[in-house]
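Omission of a single protein chain aside, the complex is shown with its protein chains in their original locations.
Chain lettering (A and B) follows the sequence in which the chains are written, and residue indices restart at 1 in each chain.
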Amino acid sequence: MRPNLILHVVAKFVIPLIILFALYVQFHGDFGPGGGFQAGVIFSAAFILYALVFGLDTAEKIIPPHWLRILAALGVVIYAGVGMESLLLGGNYLDYTLLGSNQIAGQHLGILLVELGVGITVAAAMLILFFAFAGRGRD
Amino acid sequence: MDFFIGHYNYWIVIVLMMVGLYTVISRGNLIKKIIGLNIFQVSVFFLYISLGTVKGGAAPIITEGVKVYSNPLPHVLILTAIVVGVATTALALALVVRIKESYGSIEEDEIHNLDHSL
Partner (left out) sequence: MIDIVINITLLAFLAITSVAILRMTNLFAIVMLFGIFSLLSAGLFVVMDAPDVAFTEAAVGAGISTVLMLATLALVKRRQKPYYDEAPHDAHRPWLPMIVVAVTGSALVYGTWDIPAFGAPDAPAQTHVARYYIENAMPDTGVPNIVTAVLASYRGFDTLGEVTVIFTAAVAVLLLIGGRRPKPPVKTKDEGKQDEA
């Protein structure tokens, strides 16, 4: 790929901001618009931008594809695990009330963990999709 | 006039839905069919969000001094549907890629002819 200076400089400047914004959307989703789904998509958009500007091989060095597969499964496991945890604590499946000392604290922790699981799975799944399509045309 | 404003959203939803449906059944190109399905899908999103809007309502985030909120339930349903929609669209596109690799074409007629000439 022909190096393009302006694109490289701008991308290096913008990508950290996108990731920061994704983290903000993820963890501020309780109070403003946002949540795991949006954050995951924005997070993966940052890496897709990186792959488009710096090439697919460089991007795959940063996030190896086999990590992505583990991460995609990990998000679902976190989500289902929160449900199992509340089941083991004696509540209903995905009833977060028992996770904390009182109802509000439990719900807060449960929602945070569940949104984290959603974010991880969505980000990993979107990157898997992009790498699958982009990698197909490589050889 | 009130009736027009009150139902304009639904009519546009129907227009979008029918454009999507027409694209799917009248065009032979598989990519275009998928885009037609996506237009149809977006029209359903608009139907839900339109049904959930309340006149003078605010976004459903609890704020001091706001009394009227729009309905949060359609937002939840559509928010997840959008992300699931892109995942399923990607699956459809992957199938198109495989069809192109085996048949050398993404036009319905040509694939049909190839199937019959085998």
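One rule holds in what follows: a residue touches a chain if its C-beta (ideal position, glycine included) is under 8 Å from a C-beta of that chain, and two chains touch if they have at least 3 such contacts.
Here the structure is a predicted model, which means the values were calculated and not measured.
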Fill in the blank from the handout: The missing chain sits against chain A at residues 25, 29-38, 41-42, 44-45, 48, 52, 69, 72-73, 75-76, 79-80, 83, 93-94, 96, 103-104, 107-108, 110-111, 114-115, 117-118, 121-122, 124-126, 128-130, 132-137, 139
Handout entry: chain B residues that touch the omitted chain in the full complex
Key = 2-3, 5-12, 14-23, 25-29, 31-32, 35-36, 38-39, 42, 45-46, 49-63, 68-76, 78-80, 82-91, 93-98, 100-107, 109-110, 114
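Here is the rule we go by: only the chains that are shown with their structure count from here on.
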Exercise for the section: Give every residue of chain A touching chain B within the complex, in rising order. Expected result: 31-33, 35, 37-38, 40-41, 122, 125-126, 129, 132-133, 136
Problem - Residue ranges of chain B in contact with chain A within the complex - result: 59, 61, 79-80, 82-83, 86-87, 90, 93-94, 97
